[in-house]
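Have a look at the structure that comes next, please.
The other protein chains are all here in position, but one chain of the complex has been omitted.
Note that the chains take the letters A, B and C in the order they are written out, and that residue 1 is the start of every chain.
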Amino acid sequence: MYRSLEPEDIAFRDEVRAFLREHLSPKLSRATHLTTSVFPEPEIGHAWHRILWQQGWVAPGWPVEYGGTGWSLVQRWIFATETARAGAPALSPMGLKMVGPVIMRFGSPEQKAHYLPRILAGDDYWCQGYSEPGSGSDLASLQTRAVRDGEHYVINGTKTWTTHAHHANRMFALVRTGSEDTPRHRGISFLLLDMQSPGITIRPIRTIGSDHEVNQVFFDDVRVPVAQRIGEEGQGWAIAKYLLEFERGGSLNSGGLRCHLEELLRLARHTPRGDGCMLDDPDIALAFSQVEIDIDALEMTELRVMASLQTGQNPGAVSSLMKLRWSEIEQAMTHLGVRLLGPDALVWEHTRPLFAADARPVLDDLARPVTPKHLNARAFTIFGGTSEIQRDIIARELLGTVY
Amino acid sequence: MYRSLEPEDIAFRDEVRAFLREHLSPKLSRATHLTTSVFPEPEIGHAWHRILWQQGWVAPGWPVEYGGTGWSLVQRWIFATETARAGAPALSPMGLKMVGPVIMRFGSPEQKAHYLPRILAGDDYWCQGYSEPGSGSDLASLQTRAVRDGEHYVINGTKTWTTHAHHANRMFALVRTGSEDTPRHRGISFLLLDMQSPGITIRPIRTIGSDHEVNQVFFDDVRVPVAQRIGEEGQGWAIAKYLLEFERGGSLNSGGLRCHLEELLRLARHTPRGDGCMLDDPDIALAFSQVEIDIDALEMTELRVMASLQTGQNPGAVSSLMKLRWSEIEQAMTHLGVRLLGPDALVWEHTRPLFAADARPVLDDLARPVTPKHLNARAFTIFGGTSEIQRDIIARELLGTVY
Amino acid sequence: MNLQLTSEQQMLRESAARWVAERGRPAQGAVTVGPVGARWREMADMGWLAMTLPERDGGLGQGVAEACVLAEALGAGPVVEPYLPAVVLAGGLLAAGGSDAQRQRWLAALASGETLVVPATSERAAGHDIGLTATRAARQGTGWVLDGDKTAVAAGDIAQAWIVAARADESTIAFFLIERGTAGVTPRDFPSIDGAGACALSLRGVRLDDSARLPGATRAAFGQVNDQALLVACAESVGAMDTLVKATVEYTKQRIQFGRPLAANQVLRHRMADMSIATEEARSITLGAILALQDAEGSGNALARTRAAAAARAKVGMAARRVAEEAVQLHGGMGVTEELTIGVYLRRQMALDAMLGPAEWHLRRHAQLRGARDGGSEDRNVSLAGT
Partner (left out) sequence: MNLQLTSEQQMLRESAARWVAERGRPAQGAVTVGPVGARWREMADMGWLAMTLPERDGGLGQGVAEACVLAEALGAGPVVEPYLPAVVLAGGLLAAGGSDAQRQRWLAALASGETLVVPATSERAAGHDIGLTATRAARQGTGWVLDGDKTAVAAGDIAQAWIVAARADESTIAFFLIERGTAGVTPRDFPSIDGAGACALSLRGVRLDDSARLPGATRAAFGQVNDQALLVACAESVGAMDTLVKATVEYTKQRIQFGRPLAANQVLRHRMADMSIATEEARSITLGAILALQDAEGSGNALARTRAAAAARAKVGMAARRVAEEAVQLHGGMGVTEELTIGVYLRRQMALDAMLGPAEWHLRRHAQLRGARDGGSEDRNVSLAGT
């Protein structure tokens, strides 16, 4: 879609490409390819974070005053798309895209001065304490309780689906601070926790694809200084909602989809079938076209959104559309991947991450991540708001609430 | 699926086939093939009704005492399937399958003696006055009012989607007889009307496929003798519900689907493409297989239901399943038909019925009904309870009402 | 980024939308009587017929982007006047491959709405694959003799001339402009599914001067014009989808069933969400393909151009059909009658498929056009072990 770019954007793209050629090592991109979880292991993702930080490119979405790049939205789209297509690892969003913006908007001067440079440099590794076993999509029903005790909160309860809690040294969490009869949206506060605090235990949850990516975290009289609260007591729900809106239009996925498609095309070309390869099979070729045109449309939707945002227009519920279609296209691709494997889909490797596994694997690098990716991709239509909730949102924008 | 039949059923099948060979004329089956509406014109359907009546086979679902055949459920399945596959016209169900059973169950001895033989012989042609412009799926909200005036009801209001009102001499109708504050299900009565009554006017409604099959019927002080009421005043809703349940498991469509599939296969074989025919196209061949396996499954579902009913088991919400899948498979087939036509899908013929049209049509008999059938098939997922309502019913059986 | 409409395009969009709102009407029965029907003449007066024709032929020299802006507005109508066959296809072919004499004779008259020329390229045994054309053009002296049959010639019933594709030899498809009344040419008129008209053509020993041939109308030239037509059809479909989504939203909000609006049903709400998503995606891929066509004008990469057009028409054709069918379904009983115009949009989508090929056919073409290079990123510095 570069035909739609101005010359200065083309120049920027070339600068990004040159940087990638120089700094994205084969080792890093191989490990990314072999990553079957949503987020890569820190030894991959964090390594890339540091490289980008050294370049000053780690936080394109941040204001320049805090260390952002000052790029236009289109440049941000180009950067996101080029890095993903080149096979760079995804960065952990918990610091840069979640707690960072919250601290910028609601944090005290001391909190900003302390945390923001550390997030930028990757000195802290953050995890998110939002979901609980009883409250998945219905976040406001959370039960983890923080009771004031002098200059501390004492936390009891449990959080779940906590990505990389076992790697993180910091957590931001929504906890219930109100009394029993506080309206449920008003009794929630936003706290920052040290993961080394006494009373925190972590239980791994293996995903359907056997990855250890998420966890359940238990809090047993965990003490958190009141100074680690962001914003006012009871303001937590407003902060969480701000973050959701901040993310609107912020998730650019077509580059990753295109990278995945290219991996599958290589797999199809490298998988023999009779005298030819799997891509010669007309049914397979058609399935590729179906996916490819879906990506074409999503890519152009992203660009249209960027163009609208850049001219100050409101693109509407389009972030729901983009999340929904991204997840569906990914699932269609992982299906196709399994189909390409044929009998080899029987093979299972328990070791994670795959790039650290057995030196002589049963399947080659192209085939190896396919089945775990397919299984883990089931979660794409669940996390970050299920597809059903995304459609509810789109329908509400289209129809209003009609009962 | 005849492998599942006992020898006596095979013998019965052969008897039906012999009868069809003798009595189903090429003219009748050609006209059926060219029928683009749901129900054939009376000149076709009624002609076949008379032939079956002479054979004693017109009412397999009726008790023997009223003129039924005494066949087992499996024999009824065989008869329905064989006649449909052979291309026989569908019979109008309004007398035989709708008002007939109602009269048997709720009619007075006089009503039975008068109407049932006439329905059997086809002396009356019935239409159904249920739906109204404001009450489609939500039948109980009907507004047409019948006010008692001595030994008559005086009817005012309007009915719509009235199939073949322009051919019928009789109508059975649900009308509101209760006062304003009668609970809405209890204020409904079931009346039989003479379509020649003063005050009745009929407005044709052309379907999306240009057929004149349904109508709006207006009642302007139409007087109906009270003796023409079936059952008690206010019993109409119970009667309508009885009829719905009577129909459960009663709609056997796999024979018709199979007939339609064979027509399309012939069209595909007769449509040249390059040096071969359309059926050589791998994408077309795959689409045929998709439809064919769906029909295989539905056919066996029908047989399983017949077997369950025969052994006294309750097959559950399976009539919703069968209606739903029938309509979806039909729509998939008409789609395929349009695809087979290719550029010829541009051709439109206004004349209805097609079998009465132009002696030198632009398209041949195989191709001609395809586009109007496709358009009219849009209604299959709407009439007789929309697909959404069928899924509601299945879900209620599966999950109960959970709020 | 040039993803926003220029101010000229914005004006075109607004004036077309205004005209369609006032003058567009549901297509029922024959729409035009002769090529100089009132609406067609108005379209000419607005400059729309001249818009994409070359300036040297009296046109305004605009491109496929402008044609798409107009077509999107027409699709919302729907307006089924023969803009696509006459201006985009026949006009495009004449401009790309007509002789000077042909261009002078026909293009200005086409632009002014005085005459109508339409392509006759489909055959029953060829479908939409011009490579399978069986109509033969045999050399005879300095001229040609044509034999064959054409089907589904949109607006062919009211055209003064047809541009007929015929096989000149094993590897050459040639295009001939044949005027109504030429000996051996028998049109058979019929109404078309979208409420307009069409014809089939029988060609029996049709003798033509060499001047009837469009000298520059190669298969490559046809391919380029056809790709433009696919995008114009996409834009028209997007306009139709917009209208259908809006109409369905309105209908389900006001229609009460079981004591509440239809739109309160979560299942229907999600279906409308999907209709709206499909419309946005259709708009996106159409825009992307317009950019690809503009790009190919510079690069001359016909494969990329044709693949982008096939991708767009595959996706939009599928989406438009689904949205139209869903609109019918959600309008319930009313949707399946001629009482509402909803069905007219569905029929028009079917007409577009019949004219240019159904979505499934374009998807298969897209797969067949996947080149050896495609899918390999030029900038990827990845080394994967074991591959």
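Heads up, the rule we're going with is that a residue touches a chain if its C-beta (ideal position, glycine included) is under 8 Å from a C-beta of that chain, and two chains touch if they have at least 3 such contacts.
Predicted model, so just to flag it, every value in this text is computed and none were measured.
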- prompt: What shown chains does the left-out chain touch?
  reply: A, B, C
- line: Touch assignment to the omitted chain, from B:Pro40, B:Pro60, B:Gly87 or B:Gly385, lands on B:Gly87
Candidate in contact with the missing chain, chosen from B:Ser179, B:Gln196 or B:Thr311: B:Thr311
- request: With the full complex in mind, choose from B:His49, B:Lys97, B:Arg170 or B:Arg325 the residue touching the hidden chain.
  value: B:Arg325
Query: Per the definition of touch given earlier, which of B:Ser108, B:Ser289 or B:Thr351 contacts the omitted chain?
result: B:Ser289
- request: List the residues of subunit C that touch the chain left out of this view.
  value: 265-267, 270
Where the unshown chain meets subunit A, residue by residue: 131, 134-138, 141, 160-161, 205-208, 210, 214, 271-274, 283, 338-339, 341-350, 362, 371, 374-376, 378-379, 381-383, 386-388, 391
Message: Touching residues of subunit B against the unshown chain: what are they?
response: 1, 3-6, 9, 17, 20-21, 24, 26, 29-30, 33, 74, 82, 85-87, 258-259, 261-262, 265-266, 270, 279, 282, 285-286, 288-290, 292-294, 296-301, 303-304, 306-307, 310-311, 318, 321, 324-325, 361, 364-366, 388, 391-392, 394-395, 398-400, 402-403
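What we mean here is this: only the chains that are shown with their structure count from here on.
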Statement: Chain with Cα centroid nearest the overall Cα mean is chain C
Task: Quick one: report the Å distance separating subunit A from subunit C, using the average Cα coordinate of each chain.
output: 41
Message: Using Cα averages as centroids, what's the distance between subunit A and subunit B in whole Å?
response: 53
- request: Mark out which residues of subunit A touch at least two other chains, giving numbers and ranges.
  value: 282, 286
Where subunit C touches two or more other chains, by residue: 364
